[in-house]
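The complex appears here without one of its protein chains, the remainder shown in place.
Entry: chain A
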C-alpha cells in the first residue's frame, strides 16, 4: 500500500515520512538512563556464556574446562552456517562447560561456557583490516562472520546471513528508532560513538552497489540527530540521509520502520530484501566497524540498566556472560521486584538473576513493586475494539484472542497470527488487562510444535511403510525361491526317470537333499540380507 501524500510531520527529516497504522504512546522513562555518559563496571567473578546466544544453532565449544583463554579468543565455533562464533569476553580460565539457566522465558538450562576472569582483561592478537578498500565482498563477509557479529537490535540474527543477499538491494536502513520505553542504549551509542556507527554503515553499504543509506530515528533523540549531522559532515558521508520519524511505539519494528520511511508494506510471508531493502541496527553497525577496522570480535555490548530499583541507571559496556546478579550489586541496586530482560513491552521476566547477558540483551529493568503494572488480573473481553485500533500490523487482535484461547489454531492462522510482531500495543490499551500477547505466543509456539510433530509423524509413516514393503518383498522372494527349487527338483527327477527308474529314485533323493540344503543356505543369507537392509535403511535415514 503506497500513500500518495507523504505527511512531512517532522521538519528535521531529510526524506518524506509516511504513516503506520495503530501504535501507542506509553510513558518513555528514557531520561533516567540517558543522562549519564557510557560507563563500564568491574568484571564479575564468573561469566556464564550461553552457547545459544544467537538465533539459529547452538555454537560448538572448542575449549574445555581448565583451558586458559585470552580476551577475544574463539571459545565456540559455528554449527553450520545458521549460527555464530563466540569469543571469550575477557581473559581467564574456563572452569566448566555445563548446563546453566539461560536468559530465556522458559527458565530452562542449556549449555554454557563458564569463564573465571583473571582480572587482566588481556586481548589476544587482533587482526584489524588495513586496506578495507581492497577487500572483496566475500572477504568482508568472512571477517564479519569470524568476529561473531549478530544483529544487536534484539533478534540476534547472524549478520553474515542477512548481508549475503545483495542482488536487487537498493536501500540500507539503519534502525536507530529505539521506540521502546526505558531503553536508551542505541541513543547513547549514537551520541558517543557517532563516527564509528556511521563508518560501520559505510562498510555495510560497500557490500552493495549503488545503495542509499537512511538512518531511521525517532524525534525524541535530538542530541543523537545533531551528532549524526555533525559527524556526517566531518566524515564527508553526504550519502547518508536522516529519516526522522515521530515518536510512537512500535515505530522501531523492522516492518514498521520500513513503512514509515518508504511507504511500502512488507507483504505477508515476504522479507524486506524482497522489496530491495536491508535493515541493520546501530549497534550492529558499530560491531561491524569494530570487527573490521579494529579487528575486535563481538565480546561486549551496550546495555541499559534502569528501573525504579536501579540506583545508578545508565548505559554500560557489559561483557557477554556477565550474570545479572552482578549488575544489580555493581550498581548498588535493591533486589528488584521483577527483573526484565529487554524493554517493558517486548521483554520477558528473567527466571533467575544468575543468567548471563547475551548478545540480544539491550536492557535490564530492575523494577520496583507495581512499576510495570503486570499484576492486574484479566477481566472478560468487552469487545471494545481498542486493540484493533492500536495494532501496527492491521490485524484483528480480538479475533486472534478468541481463536487462540479456544485452541482454534487454524482459524488464528487464517487471521494472520504469524504477522503479529508481539509488540504488545494491544495488551497495553486493553481495558480488561487481558494478556493478549501471551495468548498469541501460546498459539504461535503450539502451532510451531505441532508442525515439528507433523514432520516427525510423516517420517515415521514413511519408515513404517518402507518396512512393510520390505517385509512383503522378502516374503515374496522366499516363496519364489522355494517354487524354483521345487521345479528344479521335479525336472531332475523327470530327466533321471527317463533313463533308469532305480537310478532316478536315488537321484531324486539326492536332489531333494541338495535343494533342502540350498533352501537353508538361502534362508540364512536372506536373514543376513534383511539385517543388512535394516542397517542400511537406518543408516540412510
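Keep this in mind: a residue touches a chain if its C-beta (ideal position, glycine included) is under 8 Å from a C-beta of that chain, and two chains touch if they have at least 3 such contacts; residues count from 1.
One rule holds for everything that comes next: contacts and distances are computed from a predicted model.
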Which of "Peptidoglycan-associated lipoprotein", "Ion-translocating oxidoreductase complex subunit B", "Multiple sugar transport system permease protein" or "Pyruvate dehydrogenase E1 component subunit alpha" matches, in UniProt, the chain that is not displayed: "Ion-translocating oxidoreductase complex subunit B"
Residue touching the undisplayed chain, where the options are A:65, A:108 or A:509: A:108
Touch with the omitted chain, as defined above, among A:138, A:458, A:480 or A:494: A:458
Hidden partner chain, touching residue among A:15, A:211, A:368 or A:466: A:466
Where the unshown chain meets chain A, residue by residue: 52, 102, 104-106, 108, 110, 377-380, 404-405, 435, 438-439, 441-442, 444-446, 448-449, 452-453, 456-461, 463-468, 531, 534-535, 537-538, 541
